[in-house]
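Here the complex is missing a single protein chain, while all its other protein chains stay put.
Note that the chains take the letters A and B in the order they are written out, and that residue 1 is the start of every chain.
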Amino acid sequence: MSADDHVGSGNAKHGFWRTYVFSTDHKTIGLQYGLTAMCFLLFGFGLMLLMRWQLAYPEEANPLLKNLFGENHPFMPGGVMMPDFYNQLGAMHGTIMVFLGIVPIAVGAFGNYVVPLQIGAPDMAFPKLNMASYWCYFVGGVIMLASFFVPGGAANSGWTSYAPLSVIATDGQTFWLIGMIALITSSLLGAVNFIVTIIQLRAEGMTFMRLPFFVWAQLVTAFLLLLAFPPLEAAGILQLMDRVAGTSFFLPSGLVISGQPLQVAGGGSALLWQHLFWFLAHPEVYVLILPALGIVAEIIANNTRRPLWGYRSMVYSTIFLGFMSFIVWAHHMFLTGMSTGISSFFQTTTMIISIPSVVILTALVISLWGGSIRFTAPMLYALAFLPMFAIGGLTGLPLGLSASDIALHDTYYVIGHFHYIVAPGTIFAVFAGIHYWFPKITGRKMNDTLAKLHFWPSLLFMNGIFMPMLVQGLAGVSRRLYDGGAAYAHAQDVLYLNKVMSHSAFGLGVVQVIFIINLVWSIKSGEKVSRNPWDATTLEWAAPSPPLPHGNFETLPVAYRGPTEYSVPGSSSDFTPQFQAEES
Amino acid sequence: MSKLLGLPLLASEHGGKIDQLIIYVHIMMVVLFVGWGLFFAYTLIRFRKSRHPIADYTGVTSHTSTKLEIGVAVAEIWLLVGLSIPFWATEIATRPSRESNPLEVRVIAQQFAWNVHYPGPDGVFGRTTVALVNEQTNPLGLDPEDPHGSDDVTTINQLYLPSDRRVVVNLSTKDVIHSFSLPEFRVKQDIIPGMSIPVSFVPTMTTATMREIQKDEKRNFEIACAQLCGLGHYRMRGFVTILPEEEFQNWLDGQVQEQQEGEDDIWG
Partner (left out) sequence: MDIPYIVHARPDTGVNNGKLGVWLFLASEVMLFGALFSTYVFLRVGASDWHTWHSEAGLSIPIGTTNTIVLITSSITMVMAWASLMMKEFGKFRLYFGLTIALALVFMLFKAIEYNAKFSHGHFPGTNNFLAIYYVLTGLHALHILGGIIVNSYLIGPGAKLWRTNAAQFTCRIEAAGLYWHFVDLVWIFLFPTLYLL
């Protein structure tokens, strides 16, 4: 952190490596995060496309991959997927999407790039830590990918890695655990950095109640990462010990695996893993959604040209949500043999936690009322987010009541529930954010027509994938089935939906090409725009596009007012930026 | 209504209450979503830029939304306190009384099969030991020294139960976590290694009746494994046959006899 790292004199004196690879500039690191995470998202989606082929056409050779794997390949001999490979793909899809895709893009990329700009800071508080955080993430990702090439393949016990299955699994699980420890370290470093940055580096006049909602969302997210990840780190260490040091933290006595008594001391508890895992993983799901809500709130205010309605209640709800998310974890464990007392506690907290979500979502729709709504590309994605999140959130309610969870637990209903939140929800928010901040990053706009060509089919296909899941779930079809339920009589009536979902997924895959083309093309050839093309109010738009390396602003801005002062009565323009000294 | 939601056929006593809860929750969800959605669509049309070029700084001033939020909370409290918690207390977490004369069965899950264990005429389960487990001849590790074990009946993947009588299934597993799911009976219970967890329910429909309703002579009630348990998870399927009490007794007696005749081969 020597002083000369941060003079606003540009990159001239840094070489290629320091500028693009081992950079300490929050913007470069943000872009590194973003690009890496997008590759992982695409890769995770690719794994899912393989699975969706198998689900629609169980045990038929995949026409595209017939010749890629040999006849004796353990994964897909002659293009036919093996059950064990299906399980590997499922576990890795979940892990990659959550820990290597969404969290890095929502927090690492958007948080890194936008938060310092929005609070008017020259950089993150600890630039070197920031770099270390990215590289830990990168290493974690490489370890995860490498695990496909170890004997027995990647982890195959689900993203939840329930013991004892995960303890007796092949070496891929060890890679998974080590990879997770690297990813957790990365998140912890990042979380400390975000919190310190937001608390300490706010520009003059940027009081807490003048922070853009996006910054609030990132702040609460950072606290969740800071406090929820360590227990999983502990759990990961314990499981690693079980696997390599012969302990039995998660292994009770008297297990018989394939007819052979398991030779361990025993005396452990399989439920202990679940408690430690869900203590992380429930807060984690809010890590997936809060930054998305933040992005959407920014874009809605900007495109309705009026202030966010109920900004304060949104902030308080977010904080409350953060607190509550630490005491609902066992709603994933209703069916592990719970007493009435414990199950009542966790279903009550689960119902309580749904209320702040309702408040936030209500505030966002009410913000539309009285606006002058511009249907720009980012706005389309942001608007679509709302009903999609609503479906995802509402379907959480029957899962949160322990009695109805009996029927729905571990069925495709659960899969449908959270995919509505993370796929047409969070992923759409990510698309919205990319389109919205692209001009800040490149000085150019993304193509509007291409964006719409990508948006509408994506929305359609997303629903084509996830709505049938809810239907299958209600019919009782279990998740994680290699043949998609083909063997079960009770699944027969809804089996045809597997094809609907898979073809929608393939369609979704195809239309992503439009997005990628738009992204790449616009970097070089998008329409050039001014530094504030959306007529927005927050501080990032006071900086040049792209913002100055190491320092961001020509002079540090001052915040004179709240974050969304649009259409102020009596003002000459329909937006009054935070950085504008007084009414003109 | 349960048809509309596409719930499986209902074949147990307590299942109706679960269905009822699912239906009520979904009604609430649909009402919220539709109401919310109409408002959403209306604002988008009414306040689009071409129709409403100048935005309104203040926007909504009424407190209707707060009232609606309180309404949502009240509805959730009702579902919780009125339905879900009492259901859990009476149906799930309470052990059935002796008077209900429950049939006790053990189900021992393993990768990837369901071992079913009936106590036989003496009503007492034979002792089992890990050391005696042999996948071919003695999958449960039944101890031949224990007299209670000699009349026990074991089957694999076939669970026979009487109708209209309370059943208590004691669930345990030999290896990893499985989940005992009977979709038609609205029964699902994770099976945790090292624990024995009872589930109790009353089947109300015989397999024969179900076949009539489904118009399918070969259809069975199924045991589905709902928790990922390894590469054979998807085919860890069992069958439940519900017989009228009398037929069930006949079946059980037949099994006892068969097993005792066959037993000599195993234990001499």
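Rule of thumb we're sticking to: a contact is a pair of C-beta atoms (placed from the backbone, for glycine too) under 8 Å apart; a residue touches a chain by one contact, two chains touch by 3 or more.
Fair warning: this is a prediction, and the values are worked out from it, not measured in the lab.
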item: Which displayed chains the hidden chain touches across the whole complex; value: A
item: Absent-chain contact - pick from A:Phe22, A:Tyr57, A:Phe126 or A:Phe345; value: A:Phe126
item: Per the touch definition above, residue among A:Ala56, A:Cys136, A:Val167 or A:Leu238 touching the missing chain; value: A:Leu238
item: Which residue of A:Ile102, A:Met144, A:Ala191 or A:Leu508 touches the chain not shown here; value: A:Ala191
item: Residue touching the undisplayed chain, where the options are A:Ala169, A:Leu183 or A:Leu201; value: A:Leu201
item: Sole residue of A:Phe249, A:Phe346 or A:Phe389 that reaches the chain not shown, by the stated touch rule; value: A:Phe249
item: Touch residues of chain A, complete complex, unshown partner; value: 1, 3, 6-8, 121-123, 125-127, 188, 191-193, 195-196, 199-201, 226-231, 233-235, 237-238, 241, 245-249, 264-265, 267-269, 272, 275-276, 279, 550-553, 556
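Please note the rule applied: only the chains that are shown with their structure count from here on.
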item: Complex interface listing, chain A residues touching chain B; value: 82-84, 87, 90, 156-158, 162, 164-165, 168, 251-259, 261, 269-271, 304-307, 309, 333, 335-340, 343-344, 347-348, 351, 354-355, 358-359, 361-363, 365-375, 383, 386-387, 390-391, 394-395, 397-398, 401-404, 406-411, 471, 474-476, 478-483, 487-490, 493-494, 566-569, 574
item: Touch list for chain B against partner chain A, complex; value: 5-8, 17-19, 21-22, 25-26, 28-29, 32-33, 36-37, 39-40, 43-44, 47-49, 52-60, 65, 68-69, 72-73, 76-77, 79-80, 83-85, 87-89, 92-93, 110-111, 130-131, 133-135, 141, 174-177, 179, 181, 183-184, 186-190, 192-195, 197, 216, 219-220, 222, 224-235, 237
